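Removed from the display is one protein chain of the complex; every other protein chain stays in position.
And now, chain A:
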Amino acid sequence: MVGSLWSGTEHLPGIQQILEAFWELANNGVLLRYTVASLFRVTVGFYLAVLLAVPLGLLLGRQALIHQCTNPVIQFLRPISPLAWIPFAMLWFGIGDKPALFIIFIASFFPMLISTVKAAASIHPMYFQVAANLQFSVWESVYYVILPACLPGIVLALRVTLGVSWMVVVAAEMIAVKSGLGYLIIDARNALRLDYVVVAMITIGVIGLLLDYFMTKLEGMEAVRWRLEQK
């Protein structure tokens, strides 16, 4: 039993094989290169989604009428799995990074948007009465009220969404690209190298853990902490 755990069976690579595979992939630079490629795609796709979803979410959260008009479209698009966009992603963006970025963008955009809308819509009206009383201009209320009030909600959404996009990058890399941890998995499967598959899975898990750790650091920021301290 212990022996097979070490040396593996037909359906499951053993620890020995995995360690050797890890050594091999780490030494020839493949693991580092692919990890960087995956992180690059997640970062770009995620940032694009955040840059678009946060301002849009603040607008929709504060302008009920526009929100009511657009909400059916958002709620219609949201449940469609990002992977369902693969055919169109390839048709529109061809081969390379772009379709993968598009899939990550789709996966990050909706959770980010919906959390931001919720954060913006649930700001206590009293703060706006204070702002009106002190004659804040539109920009002053955005800068001094709306943005800081939404920041804790946005930071939490960033953390959840980054997890989602890191999950989706693997699927996105199974199409149209020749690098990344997702590509490593699909390529290893084709070569029946299950030990490589496990190495890729472990790497994904460890990096997911690190990303989440860095995001929890964000939650400790001064600009966010007031939210936790309120009952």
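Throughout what follows, a residue touches a chain if its C-beta (ideal position, glycine included) is under 8 Å from a C-beta of that chain, and two chains touch if they have at least 3 such contacts; residues count from 1.
The definition used in the following text is that contacts and distances are computed from a predicted model.
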Worksheet entry | The complex's invisible chain, by UniProt name, from "Transketolase", "ABC transporter related", "Anti-sigma factor antagonist" or "RNA-binding protein KhpA" | "ABC transporter related"
Response to the item:
Filtering A:F22, A:F40 or A:Y127 for touch with the omitted chain leaves A:Y127
Worksheet item: Which residue from A:L39, A:L52, A:L83 or A:V145 sits in contact with the chain not drawn here?
Response: A:V145
Practice prompt. Since one chain isn't shown, list which residues of chain A touch it in the complete complex.
Written response: 62, 64, 124-135, 138, 140-141, 144-146, 148-149, 151, 223, 226-227, 229-230
